[in-house]
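Structure provided below as structure tokens; questions to follow.
Selected chains from the complex are presented in situ; the others are not included.
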Amino acid sequence: MEGPDLGAFSFGLDDLAEAFASLSMFPIFEIAHYILMCQAVRSDSGGLTLSRKHPLANWVCCMLMCSAGGFISSLLLGLPLIGPLSKTPNVLLASAIWYVVFYAPFDAFHKVVTFPPILMLVYCVKELHRSHTILGGVLKARKVYSSGIIVQICIGIVHGAGSGFMLNFQRLVRGKWSPETNQILHPTVVLKECLISAILFTTGVLPINQDQLLLLTGIVMVIVKVTLTLTNVSDPFKPIENVLCMPIFGKVEAMAAEKKKKE
Amino acid sequence: MEGPDLGAFSFGLDDLAEAFASLSMFPIFEIAHYILMCQAVRSDSGGLTLSRKHPLANWVCCMLMCSAGGFISSLLLGLPLIGPLSKTPNVLLASAIWYVVFYAPFDAFHKVVTFPPILMLVYCVKELHRSHTILGGVLKARKVYSSGIIVQICIGIVHGAGSGFMLNFQRLVRGKWSPETNQILHPTVVLKECLISAILFTTGVLPINQDQLLLLTGIVMVIVKVTLTLTNVSDPFKPIENVLCMPIFGKVEAMAAEKKKKE
């Protein structure tokens, strides 16, 4: 996540950073996001059966996933939980995407979207969208808690990785309950990226301005996503974690040993 | 749901519609609602055992069901979740109903209320109450989101069919967890009625005013309820759904077939 050679970076890319920061997410970036969310519901076990037998539950699941960050951050910030559904154009767009993902003639849309080069493009657009939503979350939280560093980081994470938190509840709508895992217990790479980005956005420790940080975050996320998709690296943060966790949490083996003694 | 011969209808029934719209729900209509909610808790599996062994949990369950629409819509609209409990007269009335349903001497109240003609009367009053609560929900949502069509429909549904959504959580209080089903996955007739009513109230597409629509909704709901109770029709919406779902969601067999091919 370290900005490599920041001098050169800020020199050549200033205008790009500004342009990227002022990009409207609606509709192109939102479309990529909605496609991946609906595909996630579809590829979850029983997704196709659900779409045939329970179109209403299917639609609710997709809407929950498409606006996951909005729903959860609204709940956390005490705003109307239903707020995301009040943006009618977004809901209609998401519903259209939902329809073509599941019910397009000859399943054409699904086939096009899962064609690897196109899928990779959608992935990249989605990662750029994610960097924008993380910053959006931090700024949204800052309006309510101007000095609440922890709150701002939390809402940033929730905005960027909301669908991961929503997964268990979305499954519940489908009549499946999977309490044995969740994103906090088994943090995904995306969650860790969001955590680091939210910390950077909130604290502003890097010597670059917000627009540049946004661009940097977006680019790094795209690179990580492409790398993870094309190679079989599973978690680039693992080595760092292993090094850091030992000294910080390492005394626990002693505890476990002692526990045995007691028993 | 089509208003049969609306001209004649609005001519003869205008005053009735106005009178019905200005009817106070408290206490008669609320009583019918509370009776049916407490009876629902009682007839749910383990209801009687619960009432003997865990009166507190039993009371909490009944309160959750009696104000289900209020609780859920408050949560969705960002209002205090505990709001419904602040209406002390309603809570006291509901508690009194709760007490006589479960603990009346000789179980007299339960026997009277489940006597078929009386039960049918309670059902009818409850359906009229439901039509009022749906409109109440739509208007409540309109105050917060004046142009949020989808939000208004959702809150209308939640007000009219709140107990169905609350069911899973009420069971959780009793130590039972039934994630395998819910009202979105298996929509009840009541949910479908609420959906249609909420759409009609929100959009105002029918050429009648709001009071008339309220009366019409109430009457249709009473008719549906009486018909469903006396005959063995299970879902009057099924034929329409079967006709509509084919062309809209019909391509899925192809998807399932294709899925098999892949596997």
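For clarity, chains are labelled A and B in written order, and residue numbers in each chain start from 1.
Just so we're on the same page, a contact is a pair of C-beta atoms (placed from the backbone, for glycine too) under 8 Å apart; a residue touches a chain by one contact, two chains touch by 3 or more.
Worth saying up front: this structure is predicted, and the values here are computed from it rather than measured.
Chemist: So we've got 2 copies placed here, but how many does the whole thing have in this file?
Modeler: Every protein chain is the same sequence, and the full complex holds 3 of them.
Quick note on the criterion: only the chains that are shown with their structure count from here on.
Chemist: When the centre of a chain is set as the mean of its C-alpha atoms, what distance in Å lies between chain A and chain B?
Modeler: 36
Chemist: Tell me, which parts of chain A touch chain B in their complex?
Modeler: The contact residues of chain A facing chain B are 48-49, 51-52, 54-57, 60, 74, 78-83, 85-86, 88, 91, 102-107, 110, 172-177.
Chemist: Using the touch definition up top, name the residues of chain B that touch chain A in the complex.
Modeler: So the residues of chain B touching chain A come out as 75-78, 141, 144-145, 147-151, 154-155, 177, 179-182, 184-187, 245, 248-249, 251-256, 258-259.
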